[in-house]
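Have a look at the structure that comes next, please.
The complex is shown incomplete by one protein chain, all other protein chains being positioned as in the whole.
For clarity, chains are labelled A, B and C in written order, and residue numbers in each chain start from 1.
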Amino acid sequence: MVIINKNTNVIVQGITGHQGAFHSGEMIKFGTKVVAGVSPGKGNTEINHVKVFNTVSETLGYEPYASMISVPAPYVKDAALEAIDNGIKLIYILTEHVPVHDTMEIAHQARRKNVMLIGPNSPGITVVNESKIGIMPNHIFKKGNVAIASRSGTLTYEIVKAVTDSGFGETTVVGLGGDPIIGTTFSDIIKIYNEDEQTKQIVLVGEIGGGEEEKAAAYIKKYVKKPVVGYITGRSAPPGKRMGHAGAIIEKGVGTAESKINAFKDAGIKVADYPDDIPGLLQKL
Amino acid sequence: MVIINKNTNVIVQGITGHQGAFHSGEMIKFGTKVVAGVSPGKGNTEINHVKVFNTVSETLGYEPYASMISVPAPYVKDAALEAIDNGIKLIYILTEHVPVHDTMEIAHQARRKNVMLIGPNSPGITVVNESKIGIMPNHIFKKGNVAIASRSGTLTYEIVKAVTDSGFGETTVVGLGGDPIIGTTFSDIIKIYNEDEQTKQIVLVGEIGGGEEEKAAAYIKKYVKKPVVGYITGRSAPPGKRMGHAGAIIEKGVGTAESKINAFKDAGIKVADYPDDIPGLLQKL
Amino acid sequence: MNLYEYMGKEIFKKYGIPVPGGYVIDNVNELKKYEEPVAIKSQILSGKRGKAGGIKFAKSNDELVNYSKELLSSKINNLTVNKLLIERMINIKKEIYLSITLDRSSKEPIIIMSSEGGMDIESVPEDKIYKIYIDPLIGYSDYIAREALAYLSVENKKQFSSLLRSLYNAFVNEDAMLMEINPLIIDNDNNIIAGDSKVIIDDNSLFRHDEYKIKDTDKTELENEAANKSFTFIEMGGNIGVIANGAGLTMATLDALTLHKLKPRNFLDLGGTDDIEIVEDAFSFVLKAKPEIIFVNIFGGVTKADTVANGIVSSKNKFNIKQNIIVRLSGIHEEEGRKILLNNGIKAFPDMNDAIKAISKIYEVN
Partner (left out) sequence: MNLYEYMGKEIFKKYGIPVPGGYVIDNVNELKKYEEPVAIKSQILSGKRGKAGGIKFAKSNDELVNYSKELLSSKINNLTVNKLLIERMINIKKEIYLSITLDRSSKEPIIIMSSEGGMDIESVPEDKIYKIYIDPLIGYSDYIAREALAYLSVENKKQFSSLLRSLYNAFVNEDAMLMEINPLIIDNDNNIIAGDSKVIIDDNSLFRHDEYKIKDTDKTELENEAANKSFTFIEMGGNIGVIANGAGLTMATLDALTLHKLKPRNFLDLGGTDDIEIVEDAFSFVLKAKPEIIFVNIFGGVTKADTVANGIVSSKNKFNIKQNIIVRLSGIHEEEGRKILLNNGIKAFPDMNDAIKAISKIYEVN
């Protein structure tokens, strides 16, 4: 498996918030090693039997590798810089509505310090039977051989469940995030999935906006032998409108569903018209 | 030999200035491959038979590896960022009086982009019989086995000449620069000299201010088997005074000559009392 | 949020970027006395304004008054003109394209330039477009203007350099997603002047920009109202009202309807909720759009399917909904949810395609 496993030590920045508290509890139920929480001003408390500190620095005794950031959007940049400065190597940002200039800075600092960044505005990462960082529902997963990456939340859960119900099961599911600028993109994740031995086939759930699906398709065409199934939302979206996700927008003719679907098809990716079609396009191996 | 050789392509930013014009001519006489010059607004001219361009970007056809920056202090940061952004891998800054906040930013960006930075306020680097970038007088060198690093200019020339006259000769001489914050420091250069096969012994010419001599001494004590001779200027300097170099200052008790000399002695470095004593301390190998 | 030309130019002025002298009016009574030839520019958020007749040139007081009367309250590209920008005419020696936007792939600001100013940048061939990426950890430095000037031929290099720095500062400080000057005019005296402005501010940055807390007028009234309730609601022009959860699933729902030749009336993302009142709020917006049928498409993950079912039932009763409500309900607590709906006479399917087929059937029958 990839990115995280059952031994990955995770802290949650914003653990005392509504989302942080609920989802850290769910993560622990999933089996994730949540070793500490951070919540400025709430140090010396406890939540879900996890100790809470004022700073990331104070959690370093727990040797955290990853941090889930679930703080209000205006504070995300500060929290992410804090995590990077303290040597965290995987940062996942749940928060929606992070200013895009903040994300640019976070993404560049993460790259500079060799930190993997997932999100913002992402449902997180799940490695089945190992560890989950994020908000995907625990019950939809079953260990299998399909790796999934998506820019959505609920649509991902739906597809995961369909893959589970159809008997294939998953290795890893990553929600990349719905913002125009995100850390890990399709072209990053496809390399990881391609190298993961347990992953036998791959599902990419893209949407309008940007050109990362096209870049991933070019990589797949060149390097990926594993079967890939693709799906793109936003075929019916009018140009210039942000379709719920800040990143789901056709701008100056760039980012159309058509362009992405064509790139997928050109790379030999089987493209589903409806999300329900995805399990049917997976191969019995 | 190390850092540069006779095939190193060098550009000069500020080549049409007084210093840039004179010293690029001297460098060419030394044998340095000065492939292009940069001087905003002076594009399409020529100096020392070298073509001048408005931007570093326009020189990329010459595949420059190193840049000598000799522009007025207020423009050094811009010139250095331009060089780094255009993929230059070795930047030498001649200019004195660069604001230290500018140097900090240059040094960090250089480190981020794996660029070797020498200076500011440095006489440059000379690899004997190979290439010279900087302002050291051509006539003082003779190929030999001594590598020299120094925070000074004229004092370095004097020591180089003494080493030459005494028959040892040099492999490489680097002027690190007299500013409080500089790119390559003693602790960086000692590793390079230690690994250079042609270098059989090393001379370090330090001065008051900072703690780089001490750091280098600690490294030498642990890793360096080659004989090292050291000299420290500023023994008689009053605390709190900048002794000509912006970096030559004892602040809050840190950076005394005593501390450096003790660290040198503790590392087994032979310490000269007078610059003239240095050749006598070198070993006949 | 998209800013009107005059608002973008106010930002330009604040950062020292030259713009033509001018003023804004809502009303012809606000017109100043004619003194020199002026352009009368409809303030609408639409490209190709000129071609659609939204810009007029006046060479007398009569023309100024008459054209202004003509334009105010008229519809240009289907948008009502509420404001005019009256601007001194600039003599034009050359027109350049200049913008700073976000490059999603490099995650950096990117400066885009072309000597082909005045045209849509989409229609300019790639080899006439020049791009410079800016490292956000380093920001702008003057060499960037020198590199730009190696490509663009501009006489007044010093003014251009200062303008580019100002535009970059404005882009960063104002949290812009786009700052476009098209055309950037070079006049006969080699002065450089911003002929137009297109500025998009990041909606997510508004917590640090009180000055932009204005009505975002490229949205319809209903879209704005929904935005104030934190719903993303987009009018689509069809007849099937849509409520779904998650932006991805909502887009997938619209796509599926469209593939079945059905026409969605709207995009409405219910979000991740477990609150009956929010379901009711969603219905109230969709009803305002007067759909013929309402399609609810829910996958229960964090959101529980039975809660949504209860919300649908209570909405139906509260708003006395006469339209057909077709529901697809899947995920956590789906069976309880479907049962609640069926007990209240609402058709509920576990499968999205089956639900859409049911909608198709209604239209075939009609």
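As a working rule, a residue touches a chain if its C-beta (ideal position, glycine included) is under 8 Å from a C-beta of that chain, and two chains touch if they have at least 3 such contacts.
Owing to the predicted nature of the structure, the values given are computational and were not obtained by experimental measurement.
Contacts of the undrawn chain with the visible chains, over the full complex, involve A, B, C. The hidden chain makes contact, of the residues B:E63, B:E258 or B:D273, with B:D273. Among A:K77, A:H101 or A:K132, only A:K77 touches the chain left out of the display. One of B:G20, B:P40, B:G119 or B:G153 touches the chain omitted from the figure, and that residue is B:G153. For the chain left out of this panel, the touching residue among B:G43, B:G169 or B:G211 is B:G211. Between the chain not shown and the residues B:A107, B:V174, B:I190 or B:V271, the one that touches is B:A107. Seen from chain C, the chain kept out of the figure touches residues 137-138.
Chain A residues in contact with the hidden partner, per the touch definition given at the top, are 40-41, 54-58, 75, 77-79, 81-82, 85, 105, 109, 112. Contact between chain B and the absent chain runs through residues 73-74, 97-101, 103-105, 107-109, 112, 135-137, 139-140, 150-158, 161, 178, 180-181, 205, 207-212, 215, 233-238, 241-248, 252-253, 257, 273-276.
Everything below uses one rule, namely that only the chains that are shown with their structure count from here on.
Most remote from chain A, judged by the distance between CA-atom centroids, is B.
The interface carrying the most C-beta pairs in contact is the one between chains A-C. For this pair, chain B with chain C, the centres built from the Cα atoms lie 55 Å apart. Separation between the centroids of chain A and chain B, computed from CA atoms only, is 47 Å.
Taking the mean of the C-alpha atoms as each chain's centre, chain A and chain C sit 27 Å apart.
Multi-chain contact residues of chain A, defined as those touching 2 or more other chains: 112.
Annotation for chain C: residues touching 2 or more other chains are 135, 137.
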